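Only one protein chain is missing; all other protein chains are in place.
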Amino acid sequence: MAHHPSPQDYRFDYFNVTFPAEYVAHVEINRPDKLNAFFEQMWLNLSTIFRKLSFDPHVRAILLTGAGDRAFTAGLDVKAASQGTLSQPTTSSPDPARTATTLRRHILDFQSCITSVEKCEKPVIAILHGISYGLAIDLSLAADIRLSTTTTRFSVKEVDIGLAADIGTLSRLPHAVGNASWVKDVCLTARVFDSEEALRVGFVSEVFNDKNAAVAAGLEKARLIASKSPVAIVGTKELLNYSRDRPVQDGLSYTAVWNAAMVQTKDVKDAMLSGLQRRKPTFEKL
Amino acid sequence: MAHHPSPQDYRFDYFNVTFPAEYVAHVEINRPDKLNAFFEQMWLNLSTIFRKLSFDPHVRAILLTGAGDRAFTAGLDVKAASQGTLSQPTTSSPDPARTATTLRRHILDFQSCITSVEKCEKPVIAILHGISYGLAIDLSLAADIRLSTTTTRFSVKEVDIGLAADIGTLSRLPHAVGNASWVKDVCLTARVFDSEEALRVGFVSEVFNDKNAAVAAGLEKARLIASKSPVAIVGTKELLNYSRDRPVQDGLSYTAVWNAAMVQTKDVKDAMLSGLQRRKPTFEKL
Amino acid sequence: MAHHPSPQDYRFDYFNVTFPAEYVAHVEINRPDKLNAFFEQMWLNLSTIFRKLSFDPHVRAILLTGAGDRAFTAGLDVKAASQGTLSQPTTSSPDPARTATTLRRHILDFQSCITSVEKCEKPVIAILHGISYGLAIDLSLAADIRLSTTTTRFSVKEVDIGLAADIGTLSRLPHAVGNASWVKDVCLTARVFDSEEALRVGFVSEVFNDKNAAVAAGLEKARLIASKSPVAIVGTKELLNYSRDRPVQDGLSYTAVWNAAMVQTKDVKDAMLSGLQRRKPTFEKL
Amino acid sequence: MAHHPSPQDYRFDYFNVTFPAEYVAHVEINRPDKLNAFFEQMWLNLSTIFRKLSFDPHVRAILLTGAGDRAFTAGLDVKAASQGTLSQPTTSSPDPARTATTLRRHILDFQSCITSVEKCEKPVIAILHGISYGLAIDLSLAADIRLSTTTTRFSVKEVDIGLAADIGTLSRLPHAVGNASWVKDVCLTARVFDSEEALRVGFVSEVFNDKNAAVAAGLEKARLIASKSPVAIVGTKELLNYSRDRPVQDGLSYTAVWNAAMVQTKDVKDAMLSGLQRRKPTFEKL
Amino acid sequence: MAHHPSPQDYRFDYFNVTFPAEYVAHVEINRPDKLNAFFEQMWLNLSTIFRKLSFDPHVRAILLTGAGDRAFTAGLDVKAASQGTLSQPTTSSPDPARTATTLRRHILDFQSCITSVEKCEKPVIAILHGISYGLAIDLSLAADIRLSTTTTRFSVKEVDIGLAADIGTLSRLPHAVGNASWVKDVCLTARVFDSEEALRVGFVSEVFNDKNAAVAAGLEKARLIASKSPVAIVGTKELLNYSRDRPVQDGLSYTAVWNAAMVQTKDVKDAMLSGLQRRKPTFEKL
Partner (left out) sequence: MAHHPSPQDYRFDYFNVTFPAEYVAHVEINRPDKLNAFFEQMWLNLSTIFRKLSFDPHVRAILLTGAGDRAFTAGLDVKAASQGTLSQPTTSSPDPARTATTLRRHILDFQSCITSVEKCEKPVIAILHGISYGLAIDLSLAADIRLSTTTTRFSVKEVDIGLAADIGTLSRLPHAVGNASWVKDVCLTARVFDSEEALRVGFVSEVFNDKNAAVAAGLEKARLIASKSPVAIVGTKELLNYSRDRPVQDGLSYTAVWNAAMVQTKDVKDAMLSGLQRRKPTFEKL
């Protein structure tokens, strides 16, 4: 039985997937000459990658970054999009209802790709550096932890191209930060904001001096998470996501059912014993 | 077809409604000698104004302020209320169930007036200056963006008159800020808090040196929002409000249906093209 | 009829319950030699205490603290737990489904004890000082107001013993603070954080120089709350908790029904009149 | 103070509103030459009538019927509609997003008129006789009790004019009857069904030999309801509607708050005493 | 280890609890001279009984009946109630808000007693014979299976004593039967209905010729359920109750988590093997 992840399972043109530490995967968006802007094939590949990582027993924490110095991602490749579905629906029908049907299918598909980051069983740490516009916000909101740098420039950019953001930002941002006035402000004005503001309102949880420092810190955090019981980690992510969307009482009920199976793991004994003996526990794959 | 809004449609004794910039309306609560305190006719008029603005094609963003230097609003005119429904229900019945029926109808009506600000399709920017007590909190929570000044004095005042706030604060505040402990604190103690605290917990998103600066900034923000595609702006407000109240997955589904119609707008092409050509787009009325 | 609370109703081995001010109860977790760590009998007693306080007409606000200088509580007494249900389920069956049934009943019972703090009709102010790990977070999240000191050390500790926290933290934390990235971070890493961070993200609402100052401030706040109409206070707690878990519109409807009865209280007149006459009102027991 | 309802408050061209028994109102749709088909002014008037009846203290139960022998209502007046909003949106814009905005406002308005029957505090008994197509289904589903005759012909007609029913049938029917397969069948095929089928699946609760018998029985039922405590009746309608839409536990909580005020009515004592003394109680107006 | 249930654990004045078959408990309401009418101590005892049965490993199915020929239960003992809390609140305060507080606590307690039948992990089969009024409906709706006889007389009686039913009927009935019009009819009129009607609308699932036949059939059904894997039975009850209150997708997610533990039971193998070998399986206690 192989004890290492298989990089060849994760080869895609615009993504580098590496395994920089035990049980840690690193997904790098790799189209730096275009500021890591996305076109359709890229979000389909992103989804494939995260659906694989979700079940890969060699992976317990994931780092998500953008290649190059300039951008996590500048968002949707508008030029590509302007030649594509958005402005020229594939249906030739002039019937607005039929066009709506095609568009709805397309939006649901696109949303589903981004949501595969949220549905990935393993925690995802996104490092937002440089330009982080539009899709950068949608994508990082589907991740679990958001870190940034002192020079990151964020924008919920969609109203500037004439549309309400529709692949996640408007649905997740009100549940992710604690300033509803700010949420409306940045979504309605598309203005650029910086990390100081992002930290204050709760969009990111830590800010670092530069990309290198942020990536290093993210990697260290991933390593730390990967050192814990994967049963505990996967459960923690799932239960937090479940509870975010529901009344406290529903969260409690679901948690009780979840842990009725999960605390039967021997990881609990191993972790407790290691704690008492002040040594590092090892846990079986999940 | 008139290309200007019609101030005469918006004439009410205690409100000034003006149109200081293209597609921007300014609603000023105008009872400064009473610290802009509200009595029943005023919240009925407020509701009428916002229901009109909601569908006025000449309006794309709204500024909401209080007249005078001293207060956004001191809240309910307690003296008026103490002579009115609250303490002397209109029913003469000594039957508590019948009194409850009358009171519930009254509370629902009052709530509905405040909610008309939230239901207004166009974004509303509230400028809270000076005394901002009781109804000031309810009302501004129904607005989209809250700005304040260094001298604003806020209070969730209702427990001081013997009642749990019932026209919006207790329902909206837990969804508007990110500090549940603080929410309980200010609602249970009725203590006064200032803008520094309001900014820290996320009740307002920006603080300005004085009322003039805040109003100027609010107007500038309204102007900016009014310069965007109204299709995108109206959708963004609606989708954020919808998602605030629902699981992420429900927000995504609703968004997909919404945008299936809305991205068919030619505003998308116009905005994209203007962006590429670095010129200011103009958008058809909505 | 006695006008004082009855301390003898509240005698338990590991809790001191006192009444330091009119209408104020003080519950002190009292096992300082074990850092106030909990074993099963303690959370059962805690629940008994708060269910009594909920209906005690002499109580209008509650302070919750930990005895000694070192800890609010270090959480679950892991040594006790490691000899108990968690690692050695009381059922002798090797059948994972039967073990799951036993565990689920146990977790639901434990959750229910912690939830009795949230369900207590009267507001609860928790003072987190020193070590505040694991159960400290669960418990204080069921309280209404959280205050801490400059030396408090917090940790969502559960992943370190191999399990996803299951008695409240994962269900309540996403609704209590305004930084989803931070919530995931502290729950997935079990790292220690301090009061500065806790205040920034909104987990506590005020930080004091030391335990004495925090307890004094908490007591003062309890006194202030206890001086208000108990009808208004009980309603405010209930309506905020209800609204946290539901869409704004549902919160408004429930509020209207609630207040249809509650604004019939003569406390409203008394409070208004006292306000106008600038004197301190007194309110009948509840 | 007048002890009779005021028919002159309820004068509209296409509705007869009478008061055939104490505390009973009878609303008759009165456009028999057009099979009681609706055009826009009619549903606006319908809404006005039911909003008035909701608060009229002389009314405790309402009968809703269609004039003439042939139809409760044949539904929307398609000819009128085909000249109106539906096919020729009032906006002249060829922009599908702007047209969608206009249409959505229109649909919400129309829905709101129909919903005013459901929101009416007093129970509404609909008598469906003869042709009962389209809007007849939407409208009667907003009523509380549905009675029909052996010759009633029902149809969820909307797919036959190219649209999914949008003013209530698709939202209310799944919650009103107990055969999901049948619901899909009649909504997808638009086929006509009769009273035997309607009774079997639970769409109506009683079937009578002819319109006269059905109206007489409906009137008798209205009379019976009107003889009960209006506090009990209004509460029963509200609580059933609330619970239909929510988990059982939410229904119970809301019920407890509702009745905390309502069982304080002296109607309870009066009703109990009358029951023991086997005499007919009288209740104060509501 | 005892292999029999312990009748002495279940001794209460107005209830007979017996164990007529392996793993089957029979709870008989035993106040036949008063038509099994309930007063407060009885519903408290009922709750105690069902909370015990829920965890009794010797019990897998429960039969609930009323003693004597005349009634399952005539409901609340109105004479007792008229001397009790309902009409003379224990608080001496004339303050409607304080009275409401007392009443709400009382209603929640009463609801909770009835809900303990629904929360009981083991299925409950109620046999409704003779007079089945008021509380009979509330109580049987908290049971899982309702059987009746040709002479049962049902009534949702509460409006006849001036109140909206508040211990379960209005919250559960809309989710239990498939005829919303009928639900409104019987709840608003308090009219008596018979088993033929009850079967047609789905309130009961089978009707028998007399009480003996119904009890015998109920016992046979309990025996059948008790012969199945208790893991499967307890899960089936829980998952159906969960799903009744929630969207299908939520039901599916919860089911997957539930069965992830439960299908690990060896009962699955035993049941499959027994099925193939056409013999009766035996299952370990739960």
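As written, the chain order gives the labels A, B, C, D and E, with residue 1 at the start of each chain.
Keep this in mind: a residue touches a chain if its C-beta (ideal position, glycine included) is under 8 Å from a C-beta of that chain, and two chains touch if they have at least 3 such contacts.
All values derive from a computational prediction rather than experimental measurement.
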| item | value |
| --- | --- |
| Chains shown that the absent chain touches, full complex | A, B, C, D, E |
| Contact partner of the left-out chain, one of D:T73, D:T115 or D:S274 | D:T115 |
| Chain not shown: contacting residue from D:K122, D:R146 or D:R172 | D:R172 |
| Residue in contact with the excluded chain [from A:A61, A:A100 or A:I114] | A:A100 |
| Candidates E:R11, E:K79 or E:K269 - the one touching the absent chain | E:K269 |
| On subunit D, residues whose C-beta touches the chain left out of the figure | 78-79, 82, 86-87, 96, 99-101, 103-104, 107-108, 111, 115, 118, 158-166, 168, 170-175, 177-185, 187-191, 201-202, 244-246 |
| Absent chain, residues of subunit E that touch it | 123, 144-147, 175-179, 201-206, 221, 224-225, 228-229, 231-233, 235-240, 243-244, 246-249, 251-253, 255-265, 267-272, 275-276, 281, 283 |
| Contact footprint on subunit C, counting only the chain that is left out | 96, 99-100, 249 |
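In this text, only the chains that are shown with their structure count from here on.
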| item | value |
| --- | --- |
| Chain labels contacting subunit C and also subunit E | A, B, D |
| Co-neighbours of subunit D and subunit B - touch as defined | A, C, E |
| Subunit A onto subunit B, rotation angle from CA fit, given as a multiple of 5 degrees | 120 |
| Geometric centre distance via CA averages, subunit C-subunit B, whole Å | 33 |
| Residues within subunit B bordering two or more other chains | 96, 99-101, 175, 177-179, 201-202, 231, 244, 246, 249, 261-265, 267 |
| Graph class of chain-chain contacts, one of line, ring, star, complete, other | complete |
